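All protein chains of the complex are present and in place, except for one that has been dropped.
Up next is chain A:
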Amino acid sequence: MNSSWWKGLVVPAALIATAEVAMRINGSTSMSLAAPSDIAAALAAALLDGSMLAATRDTLISAGAGLAIGGLLGLALGILFGLVRPVDHLMEVTVEVIRPVPSVAVLPIALLVFGFGYTMEIAIVAFSCLWPVMIYTRSAMAGIEPRLMEVARALRLSPWARISKIVFPAALPRILVAFRLAAAIALVVAVTVEIAINPLGLGYGILVAQQGLQPALMLAYLVWIGIVGWSLNTLLSLAQQRLLGRAARVEVAR
């Protein structure tokens, strides 16, 4: 694979070149397409004047805050449901009814309660991050070596010590996988909410560029959103490997 990394660049390069040539031949006066060179220029300009970076900051703040709130709630619920089986059984129907509600369906409710702005976006991101984290944490609890729990019982650890000293470290690799998934979801939901209604961040930027008939800027935003999403994904994978080393690989192999 190492000797043939260039193969991955052939197709995108060919596509970009074709688009460039096609746009140049036809003379680009289109309101929906732009030549790759114009897109690159628009991207550079928007990055230099700071507007795109400000939008990126807004989006990442909302996604991050939502991930933190939803993730912590999901973690707490997952530990509770995973360790106390009766609660899990009792809440089964409730959870199964609320979980499949699409994240965008709560969007109008958040709009009604919080109005436009960060709060409503954070609330929706938190709602959509809660479920995957909760479910992964709950199954991570079930995967803990039972003998560790016996040790905890034998040592008569308090519930808090049991969670912080045994349960949490034992389940950490799977919990981190859950957070990585949730981070990807958080970015997608944040951008979706911005495109749908919230006048904020990258999603709003791309919508305004489209409505202002600036195809180069619109596509520049699309490319930038792709870069942000890809970087976030790559960073989180790297962080996971650094933090856990071999434990992470075991998790993937399973």
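Here, a contact is a pair of C-beta atoms (placed from the backbone, for glycine too) under 8 Å apart; a residue touches a chain by one contact, two chains touch by 3 or more; residues count from 1.
We adopt the following convention: contacts and distances are computed from a predicted model.
Participant: Going by UniProt, what is the name of the one chain that was not included in the view, given "Extracellular solute-binding protein", "Protein translocase subunit SecD", "L-lactate dehydrogenase complex protein LldG" or "ABC transporter permease"?
Facilitator: Per the UniProt record, the undisplayed chain of the complex is "ABC transporter permease".
Participant: With the full complex in mind, choose from A:Ile144, A:Ala196 or A:Leu244 the residue touching the hidden chain.
Facilitator: Once the missing chain is taken into account, the touching residue is A:Ala196.
Participant: Touching the left-out chain: which of A:Gly143, A:Pro159 or A:Gly226?
Facilitator: A:Gly226
Participant: Can you say which of A:Ala54, A:Leu90, A:Leu155 or A:Leu243 touches the chain missing from this structure?
Facilitator: Touching the chain that is not displayed is residue A:Leu90.
Participant: Among A:Ala19, A:Leu157, A:Val188 or A:Ala239, which residue is in touch with the absent chain?
Facilitator: A:Val188
Participant: Looking beyond the chains shown, say which of A:Ala22, A:Ala54 or A:Ile98 touches the absent one.
Facilitator: Touching the chain that is not displayed is residue A:Ile98.
Participant: Determine and list the chain A residues touching the chain excluded from the picture.
Facilitator: Chain A touches the chain not shown through residues 1, 4-5, 7-12, 31-33, 89-94, 96-98, 100-109, 111-113, 184, 187-188, 191-192, 195-197, 202-203, 206-207, 209-210, 215, 218-219, 221-222, 225-226, 229-230, 232-233.
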